[in-house]
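Let me begin by handing over the structure; questions about it come next.
Yeah, one chain of the complex is gone here, protein chain that is, but the others are all in their spots.
After this line comes subunit A, so read on.
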Amino acid sequence: MASIPSLVFYVLIFLSVYVQVFFFVTFFENRKKIVIRDGKTKLSRYPAVTIVVPCFNEERTVYKTVRSLLDLNYPKDKLKIFLIDDGSTDGTWNIICHFEKYKNVKIFHKKNGGKYTALNLGLEHSETDFFGGLDADSFIDSESLVRIMSYFEKDESVMAVAPSVTVHNPRNFIQNVQKEEYHMGVYFKKMLGFLGAISVTPGPLTIFRKKVFDDLGPYRHGHNSEDMEIACRMQQNQYKIEYCNDAYVYTSTPMTIKNLYKQRLRWMYGLINNTIDYKGVLFKKKYGNFALFTLPMGIISIASVSYLFGRIVYNFGDFLYSKIIILNAIGWRFKMTNLHFDSFFINTQSFVFLVISTYFLVIFAMIFGRRMTEGKWRFSINMIYFFPVFSIIAPFWLLKAIYNTILSRKPDWR
């Protein structure tokens, strides 16, 4: 008779494998629809677009961000750029002032109120039919906007289009591992796009029809994850979100574990709290795959990581306890242990094979995500490093986010 912990363990493994297989089957169904365009894209009509860049202490990156916007392959008279300084305390304002001379650029200064307030200020001043935000630490490929706009041209019912976000100039190990994670994200989001179940419209450039905000209201605080909140709100109102895999945006990623932890804590807190806020949608079939797959998937991943972490801590505690017992019994006695390899002791329980097959599916996700962003089928050793690095640190931001949720504390923006 299986014990309850091992039953829970296998149920969670089943659900995790299910999620990966679901993605893979979706890929298999839609693989021919994935287009990766090369060269210049043309539209029959170029609608006017407003892109807002909310800035808070971004003096190091904002110049390059705005330059990338000015270099877009899109008619200048159809592109309005709003640079909004959200009460920066560094030299951000001075830098954005340099761009005032451009006809299609408007600059604003306001008291610090958080990213969503800066976006809403942009919304108030926007007069175009399309609206988007671009984080001031991200750089946009010159073809991105036109490729995103092609989705709106093709399908009248599309209300928002998200881009492929990838890592800008990774320089150290932590950033290289994140790069593979972002590749994986590109694959998963593309599949969620096919399923009509995207749950985040990323801050590094998502373009919306202005109608979305006219109908549903402006951005909300969304537990510091306004990009997830607006996506959930759109899903709740059955507004279609697409994913443009060949619209590339390069974003700056944390270089240290500490900054990565802070960023992910904010994301995780947003995920948990937005899921709680939109729990009414959960498992209701009228909300489609978003309600039946995306939201439950988030819950499954939270449950799996928490459970596995608990199990690892328990096993480690058990191991330490037995070592202490031995230490008490015989003291410090070092001996040369016979390290010969005996295949007998390799764990061959069925979960091992399931975990390995899940890893293979995740590595496939990274490889195909990379193919979608870089056009190459290529394996990288960082794809393997992703597993230990994220398995070790992810539980900490997850547990802290759960803890903060319980105490209703909000994490700092950065």
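As a working rule, a residue touches a chain if its C-beta (ideal position, glycine included) is under 8 Å from a C-beta of that chain, and two chains touch if they have at least 3 such contacts; residues count from 1.
Here, contacts and distances are computed from a predicted model.
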Looking at what's absent rather than what's present, what does UniProt name the missing chain, "Thioredoxin domain-containing protein", "AAA family ATPase", "ABC transporter permease protein YurM" or "Molybdate transport system ATP-binding protein"?
"Thioredoxin domain-containing protein"
Hidden partner chain, touching residue among A:Y182, A:Y239 or A:F368
A:Y239
Among A:V17, A:I34, A:L216 or A:L399, which residue is in contact with the omitted chain in the full complex?
A:V17
Take the complete complex as the reference. Which residues in subunit A touch the chain that isn't displayed?
14, 17-18, 21-22, 25-26, 29, 157, 195-196, 238-240, 285-290, 292, 322, 325-326, 328-331, 333-336, 344-345, 347-354, 357
